[in-house]
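What you see is the complex with one protein chain gone and the rest in place.
Letters A and B mark the chains as written, and numbering starts fresh at 1 in each.
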Amino acid sequence: MSIADLKSGQKATITDISSESIPLKLLEMGCLPGNAVEVIKIAKIKDPLYLNINDTFLAIRLETAKDILVKLIDQ
Amino acid sequence: MRQINVALVGNPNTGKTSVFNSLTGLNQKVGNYPGITVEKKEGVTKLSRVLKAHIIDLPGTYSLNASSLDENIVIELLLNKNDKDYPNVVVVVSDIENLKRNLLLFTQIKDLGLPTILAINMADRMDRKGISLDIPKLEEQLKTKIALISSRKNTGFDKLKNLIANYKQLSTEACCNASRVDPEYFGNLKKTFPDQNTYKLWLVITQDANFGNLDRNQIKSKTKSFEPKSQSELKRLQQKEIIARYTFINDTLKQTLTKDINAAKGLRASLDRLLMHRIWGYLIFAVILLLIFQVIYDWAAYPMDLIDESFASFSEWTKNTLPAGQFTNLIAEGIIPGIGGIVIFIPQIAFLFLFISILEESGYMSRVVFLTDKIMKKFGLSGKSIVPLVSGTACAIPAVMASRNIENWKERLITILVIPFTTCSARLPVYLIIIALVIPDKSFLGVFNYQGLVLLLLYFIGFGMAVFSAWLLHKVMKTSQKTYFVVEMPNYKVPLPKNVLITVVDKTKSFVFGAGKIILAISIILWVLASYGPNDKFKNAEDIVNTEVKTENLDLTQEELDTKISSYKLRHSYIGYMGKGIEPVVQPLGYDWKIGIAVISSFAAREVFVGTLATIYSVGSENEETIKKRMSKEVNPVFGGKLFNLASGISLLLFYAFAMQCMSTLAVVKRETNTWKWPIFQLVFMTGFAYIVSLIAYQLLK
């Protein structure tokens, strides 16, 4: 599954980044395999996605989110 | 006194500029880097009795892998030992909550072997955020010295200055060596260039620019001997480097930083819930915009009236006091009204920047980016286009440059192309004076002033046109590149009054001294062109008019006679002939030749319009009058009646709303797109469109 499949409030761990052309900037902001990601629960806007990745709050578009694969953390 | 160079670097939104302001106070200047339009902020601070620090506030960057012109500046300075600003010591500024991310940049700079200090800002908030930090251990791991500072409470700066002064004692050893991602490759680099810093070589190889005396191709040709890397291999290595750095950083912070998660949330979550709400969020944004424009209109009116009247009486005083002659006339009728035409906009520009900088500083602008991305995407723009489009209401030039952080080239190009439609502050004076002349000063529902509403409407028209043409361009232009959008949501902050003040002063100053000089020069030229004529008709104006009056047996008062003479003179001056030449073109839009001249001179800069009319109308006028009064007295030469009526007024407003009339913007667009194709397209499309719309409006309303 990818970040795009997460429901708001869910936490997951990034497992892989499937696209070669993902911008370096996203990696620099902490979007790396092994780091935690949470979809912030606010309003009902689904695109762009409001995320907390590795303690950085950022927003990315749904189409980019599809390229970032994750594994759900059991709660 | 000895002086050392200090470079401030850090992520965007980390309060780096606040730290810079605290260190230098008002002892700073803003310029440009040579040849490019990236803002360069530098200042001086005293470290001790014998030592001064020359501080450069470098553009915010997330890493040394440049993806924009602004970020290139950082790398260029840090790599080029021959640069006169090459730092003796680097201060990496981070705020306490984004420490992890800022450490990425920190470890990269450490790898360059530069003495580096870590300044952790907002240290006063650590308790409230439930964060505690083991400083000695962190210093040991990062091989550096740390200063805990707070630009809000103004604490910790003595320690920071002390560390800067003693920079020679700092370790220059790397704390997380990039070589570990590919020891063989980096080892070969070291062997080929034994006297160069390996990480520096690596940065030169992976970036697109050449830095100082290090030539990329030269390095490439030498590295071919051992193992050439393809573009995608290099990119993968860059990714590996980032992962390696983050692994080091996460390990380090695990040992030194503890965070009580429960204390951390709160304000951010509740404000986000409101400001990013799918209904309330948009409503609040609309209300904020409405308030800003009402305030600009209402508050700025008082100082503006005062300025207008003071300049009128100053001009009168000059004329009566200085010895009579042409140069005195130039001062009283050309230069003073010209300067008045600049000074009068200061209140509005200051107010506009006051609000824009508050929105940026508070962290609210990023929420607007978030809210608008989905809508903007449909028009081929990005949520990030909202920042250029909003700052375009100040001036298109910084706005075009602000589009640099849009990742996707097509979205960026469209943004650049449509920015000039947004209502920049140079249009404001034109709008204000015409609105004051043709729109009644009455209230609607007792609250909203009609004039204020028309002004707001003009802003919406400009914005709407920008979005509409973006959509057109989006449909026409094709691209295969995938679109990306990454935007950080910074924490909410109460803007620091000092930062806001400095921004307002900076921007106002750059208007007064940038555009101001052009306006003044044009005022002088226009005055001369209006005060001299090519033939005897101008020189003998008095005799000609007097004879005419006598032969036709007209019964005129002295005042009427004077007016007749001065308008005869004006018509036969250089500018009069030029104006007559273009009159056929502007007449269908409801303008006379004087407005025509003002419109033409507006192509140097729109705000010249009011100054031009002020100069043209005050030539030969004896009475002390404000520009507005003179304009409202003008009579249409063809149809009679007031020249500035609803039809011609609306036509002018629309022309200024749509026409591309700013040489400086064209120059910046050329620079940012690196071709004349796009600025010429803007000029032709926008001005042509403006002419047609104004023509229709005037013909319908007259």
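The rule is simple: a contact is a pair of C-beta atoms (placed from the backbone, for glycine too) under 8 Å apart; a residue touches a chain by one contact, two chains touch by 3 or more.
In this text, contacts and distances are computed from a predicted model.
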{"item": "Identity of the absent chain, which is to be given by its UniProt protein name, from \"Cytochrome d ubiquinol oxidase subunit I\", \"FeoB-associated Cys-rich membrane protein\", \"NADP-reducing hydrogenase subunit HndA\" or \"Energy-coupling factor transporter transmembrane protein EcfT\"", "value": "\"FeoB-associated Cys-rich membrane protein\""}
{"item": "For the chain not depicted, the shown chains it touches", "value": "B"}
{"item": "Residue touching the undisplayed chain, where the options are B:412, B:507, B:569 or B:606", "value": "B:412"}
{"item": "Which of B:45, B:72 or B:573 contacts the chain that the document leaves out", "value": "B:72"}
{"item": "Candidates B:343, B:528, B:544 or B:701 - the one touching the absent chain", "value": "B:528"}
{"item": "Residue touching the undisplayed chain, where the options are B:30, B:472, B:663 or B:695", "value": "B:663"}
{"item": "Touching residues (missing chain, whole complex) on chain B", "value": "34-36, 65-69, 71-72, 76, 207-209, 323, 325-328, 330, 407, 409, 412-413, 481, 517-518, 520-522, 524-525, 528, 604, 663, 667, 671, 673-675"}
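Rule of thumb we're sticking to: only the chains that are shown with their structure count from here on.
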{"item": "Whole-Å separation of chain centres (CA-atom averages), chain A against chain B", "value": "33"}
{"item": "Chain B partner contacts - residues on chain A that touch it in the complex", "value": "20-21, 23-30, 32-33, 35, 40, 42-45, 47-48, 50, 54-61, 63-64"}
{"item": "Residues of chain B touching chain A in the complex", "value": "62-63, 65, 67, 97-98, 100-101, 104, 232, 235, 238-239, 242-243, 246, 268-269, 272-273, 276-278, 281, 369-371, 373-374, 377, 383, 407, 482-491"}
